[in-house]
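Just one protein chain is left out here, and the rest sit where they should.
Just so it is clear, A, B and C label the chains in written order, and each chain counts residues from 1 on its own.
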Amino acid sequence: MAPALQTQGLVKQFGGIIATNDVTLTVEKGARHALIGPNGAGKTTVINLLTGVLRPTAGRIVLEGRDITDLEAYKRVGLGLARTFQINQLFADLTPLETIGLAVSERMQLGRQWWRLPGSKPVVIEESVDILNRFGLTDAMNERTATLPYGKQRLLEIALAIACRPNVLLLDEPAAGVPEAERHGILDAVAALPSDVTVLLIEHDMDIVFSFADRISVLVNGELFVEGTPEEVAQDPRVKAVYLGEEAHDA
Amino acid sequence: MLTILFDGIAYGMLLFVVSCGLAVTLGLMNFVNLAHGAFAMAGGYITVILVNRLGLPFLASLPLAFAFTAIIGAVFERTLYVHVYTKSHLEQVLFTIGLVFMSVAAVDYVMGSQQQFVSIPSYLQGQINFFGVGIGRYRLLIILVCGLLTVALQFALASTRFGARLRAAVDDARVARGLGINVNAVFAITFAVGSGLAGLGGALGAEILGLDPHFPLKFLIYFLIVVTVGGTSSITGPFIASLVLGIGDVAGKYYVPQFGSFVIYTIMIVVLIWRPQGLFSRAVAK
Amino acid sequence: MLRRDMMLGAAALAAIFASPATAQDTVKIGLIVPMTGQQASTGKQIDAAVKLYQQQHGTTVAGKKVEVILKDDGAVPDNTKRIAQELIVNDKVNFIAGFGVTPAALAAAPLATQAKVPLIVMAAGTSIITERSPYIARTSFTLAQSSVIIADWALKNNIKKAVTMVSDYAPGADAEKFFSDRIKAGGGEIVSAIRVPLANPDFAPFLQRAADAKPDALFIFVPSGQGGTFVRQFTERGLDKAGIKLIGPGDVTDDDLLPGMGDAVIGTVTAHMYSASHPSKMNKDYVTAFEKAYNFRPNFMSVGGYDGMHLIYEALKKTNGDTDGDKLIAAMKGMKWESPRGPISIDPDTRDIVQNIYIRKVEKVNGQLYNQEFATFEAVKDPGKTAK
Partner (left out) sequence: MSALASLPPKPLVATAAASLASRARWKPAEIAFWLATVASIFLLPSKHLILTEIAILGLFALSLDLILGYAGIVSLGHAAFFGFGAYAAGILAKYGIIKEPVLALLASGVLAAALGFVTSFLVLRGSDLTRLMVTLGVALVLREIANQLDITGGADGLQGVVMEPILGHFPFDMFGRTAYIYSLVTLFVLFLIARRIVNSPFGLSLRSIKGNPLRAAAIGIHVNGRLVTIYTIAAAYAGIAGALLTQSTQFASLSVLDFERSADVMLIVIIGGTGYLYGGLIGAVLFKLVQDYLANVNPQYWQFWLGLILVMMIMFGRVYGAIMAALIFAICTWTRLPFMQSIVFTLVVLAVLGIARPQILAVTSRITERAAAIQTRLRARLARKPAER
């Protein structure tokens, strides 16, 4: 059985700067894999490469045995690769219901239909309401997204990725910027993700990482540094020296 | 052959002087000033009045055209433009097109709808024969003035205190204010200088481009082409774009007259497809 | 319900159109000229001349009050057409007049036929216009008239090699064709025929091309308004010193612009039907009155408007105030009168103007530039029609 997501020798150069250097990463099916690293280690660049926002300078990306290196971003979504963004990327003028409904109907290949009204397919609505319900967003489903409180927007961000019904989900710092009080809502949502969905979590916050991940990769200066189980990584002296040391230094 | 090259350079330089003010307001202040041509027209008419009616020498009236247009620019900036900086580009387009309409009608009434000509002194008329290459004296003057201006502008923006303040104000107005920079004054001066340059361009260009109340609309497209092709992040971009367009236009009309008018548009489309941010933009990843 | 509404509307409509045109004792003239845009100076000249004519000759003719309704079409033909149609349908005008550019006149031509309303062309100068409707008469000129005459003059004055340079639109094509044909028929040669885009900021490359062809003369036609820039660049490039004569129809030395063109234009020879310095008593009075009233010099567009008004007034006198289109056009055919430009008449066969074409040279008179007439070709018909 092919792993959910694999990269081989992934390199990304911006001009003279090497942002990602020879990253070879394997995420197994159903894994809860975390990608950690200090600020500026190139975590988001990796996500952007995986999802097709950026094109790699060298290397390959394989999704469930299929080479997707040259595939456009939207096609990767169709193959079951979805993501969230570190900074909310939502549709400010749409309501949460419209937002989720859009993603659901796109997944069902209904998005090019121009003769139908959006409310007319019961399957789409039922699934949309179901997703909104799961994330506790039904109360606010008819409000403009831009007017929602930040915590709710953050939930919508994740719900939107879920609406794509991914096999592999890339979560880019899901709890970033969320006040302490609302944090558990987000974390609960992440923890409740179906177990057959493979999750690659990019995170800064060590508490989240260690409570969630069953495997951790550490990225430093664009290179893969250490990989292993949470225990192994936590024990690894090099990680302690480089990563945790810097973390302490930052704080 | 060389004469064509020379004419092309002169034409390009002229395009540059008329357009560089727009490059400054658009590139540095991020303001779409479609009324730019109106300031150029003002410069042209000021010169007509100074030279033809008041009998001032042509060369002396050039700096005056710059100064008067700059003052007009400053007044408009302080009273009207300042309110529109924060509006969307589309609203800025609407606002400045409105100003263009007003200026066209007002100038038509005050100065008449027919074309006006500046009385050029005799020493600027005719051609000099330079090793078999016919060089128009007036065009030579244009090249000289524009060359000097380019150097001066480049210097002012890159190496003076004011240039540094302007760049700071543009990058982040709030931080610049915090640093004690009077952002409003910096913008006003920049806008005034941009308008003044347009006025100077209008004064110089009246002879070659013709001057009538329709000027701001007739040449609007040319300004925009120069600025988009050149990119708005520097002065050199529009400068080189002007030269390319000027030489391309003149040479195209000389060698393939039946396709002459396509040349400038084709250059623009090709450049913009190839480099959507213009020829010489910094690769800003925003 | 809908049907009843439609019936009602149709009835209302019928009532409106069936009602006799209000105030039968007013004759309305719809004057459609460009008052804004690049051709605005044409409109202003014509408007001024029309107003002057009414001041001088009163607003009553054959017992009827003459009312002029001025409309701006900005020289955009679909505007012209719509405005003409509105004037005919809503204002019930008896004449439509003006028309700054050829496409505008052509656009309105079918309306004249449909509504049987005389259409007086006061500016546009392409030959074909009058053929587009039996209700069109012209009081301006055709480019063929001046182009053929200047060709005759050139041949007589030993110009054998010529370059033509015309703006790339119908009048330009007309000018080029008639001049070239005449020159070739007379044993001359056209070494290069250059078409300049209509909206053209810089003549430099085209002039360089002309200079490189080393002709005896350069035949130029650009619409009035661009002439000044052209002539200045002509001398700037030293074509005059290279012995190339500048000749053409009179648009290039338009009286409207001539005063500001500078001494560069002195010596330019053109053929045209009107010069503000035409030495007749009538013209002197006309120019004096015009300049007094408007503070600018009348040009050939203005006499087109002035004579157009005269044609309308005289036609009305002849029909005794009858505004039937057929009768009016019949009255106009063959009409002869003295205009500020000299004796003119309307060709009874083509309804086009027959007039003297003068050869003029730009000179300085009392410190002012004028087109001084020095030779006259009398009663020239439009060669565009006689050629057929």
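Everything below uses one rule, namely that a residue touches a chain if its C-beta (ideal position, glycine included) is under 8 Å from a C-beta of that chain, and two chains touch if they have at least 3 such contacts.
Since we're looking at a predicted model, the values are computed, not measured.
The absent chain, not drawn in this view, touches the displayed chains A, B, C throughout the complex. Of the listed positions C:G58, C:P110 or C:G243, the one in contact with the omitted chain in the full complex is C:P110.
When the full complex is taken into account, the listed residue touching the unshown chain is A:M141, out of A:M141, A:L187 or A:V239.
Residue A:A163 is the one among A:A163, A:V178, A:I216 or A:V233 that touches the chain not shown.
Panel shows chain A; residues 51, 53, 72-75, 77-78, 82-83, 85, 89-95, 97-99, 101-103, 105-107, 110-120, 122, 125-126, 128-130, 132-134, 138, 141-142, 160-161, 163-164, 188, 192 of it touch the chain omitted from the view. Although one chain is not displayed, its contacts with chain C can still be listed: residues 5-6, 8-9, 12-13, 16-17, 35-36, 40, 44, 70-72, 76-78, 81-82, 85-86, 88-90, 102-103, 106-107, 110-111, 114-115, 126, 132, 168-170, 197-198. Within the complete assembly, residues 26, 32, 75, 78-80, 82-84, 87, 89-95, 97-106, 108-110, 217, 221, 224-225, 228, 232, 258, 261-262, 265-266, 268-269, 272-273, 276-278 of chain B touch the chain that is not shown.
To be clear about the criterion, only the chains that are shown with their structure count from here on.
At the centre of the protein atoms shown, by the Cα-centroid criterion, sits B. Rounded to whole angstrom, the centroid-to-centroid distance between chain B and chain C, based on C-alpha atoms, equals 36 Å.
The centroid of the Cα atoms in chain A and the matching centroid in chain B are 49 Å apart. If you average the CA atoms of chain A and of chain C, the two centres end up 73 Å from each other. Touching of two or more other chains is recorded for no residue of chain A. In chain B, no residue reaches two or more other chains under the touch definition. Contact residues of chain B toward chain C in the complex are 3-4, 7, 11, 52, 104-105, 108, 112-117, 119-120, 125-127, 134, 136-139, 207-210, 212-214, 218-219, 222, 249-254, 257-258, 260-261. Of all residues in chain C, only 36-38, 40-41, 44, 194-197, 199-202, 204-206, 208-209, 225-226, 228-229, 232-233, 235-238, 241, 256-257, 260-262, 264, 296 touch chain B in the complex they form.
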